[in-house]
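Up next is subunit A:
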Amino acid sequence: MRYATPASAKEAAGMLSKEKGAAFLLAGGTDLLVKLKMGMVEPDLVVDIKRIPKIDQIQTSAKGFVIGAAVSGSMIGQHKGLRAAWPGVVEAANLIGSDQIQGRATLVGNLCNASPAADSVPAMIAAGAKAVIVGPQKKRTVPVEKVVQGPGKTCLGKGEVIEAITLPKPEARTGDAYLRFIPRTEMDIAVVGVAISLKLERGIVKKAKVALGAVAPTAVVVPGAARALVGSKLDEAALEKLAAACSAACNPIDDKRGTVEYRIRVAGVLAKRAAKIAFQRAGGAL
Partner candidate 1 sequence: MRVSLSSTFELDNGPGGSVSVHAETIADIMVSLTERYPNFEQLLDRGVAVSINGQIYRDDWTQPIPADAEVFLIPRIEGG
Partner candidate 2 sequence: MSNATLVSTTVNGDPVQFACPTDESLMTALRNRVGLTGVKEGCGTGDCGACSVTLDGSLVCACLVLGVEAEGREVTTVEGLSQDGELHVLQQKFIDHAALQCGICTPGFLVAAKTLLDRNPNPDETEIRYALAGNLCRCTGYDKIVRAVQDAAKDMRKANKKRR
């Protein structure tokens, strides 16, 4: 296994595109090293992007935030601006594993690992996050919901690298939240995850976006769930409709972490709870 530390995203993309063997990108390594240990991958080349300047920084501008591909969960958690703007994204990022994992795990890694249960992905989708993709030739920007195409499968072509995640500056009276269900209090993979972002106008939900994790091959956006919220003051009827829409959107599997029935049921329960948190964060009164 060769180990390379390119100085730019473009150089990293070039290395990956030229590699004939199995090549992997290394940022936090919390997924890659597990796969190495378990013998699930045998890389010929590992490209460590952490030496690329600014890749471990969060940049704030009038448009919003640019979160570098090597920014760890704990850095996200400590960023005051990000915490104030997108608390749901921050709490989702911070739910990934222990403090030890937080010291390394990244949003981009969580996205590119393409696990159906990734915590940060539904939250990023609900918040309207985009992935900045650098290829050997060109650069493109793709909404996060378009990146993952199936378990372990992304839209990235050979040599393409996600350099950063962008988050817009939230509109006024916007709130987001992410809740997941795990059997323990920590250290588990989500059995169900629900992210909701909504905007209020005069105490009424004007816009909403709802995304679910761990209930389908990829994170799913649920327009029906958003419709259930829009126009409401988050009354019981709206919440019931939200829960029903979320449950209906689930297409889960039975596995060691949960049953189909359980996931469908709990998706609705968490959606109601997450909506209330997002609503309050947007300044709404329950």
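The rule is simple: contacts are C-beta pairs under 8 Å (C-beta built on N, C-alpha and C of every residue); 3 or more make two chains touch, one makes a residue touch a chain; residues count from 1.
Selection criteria: all candidates are chains of the complex that A comes from, given by their letters.
None of the values given here were measured: they were computed from a predicted structure.
For subunit A, the touching candidate in this complex is 2, chosen from 1 or 2. Subunit A meets candidate 2 in the complex at residues 1-3, 26, 28-30, 33-34, 36-38, 43, 46, 48, 50, 72, 74, 97-104, 185-187.
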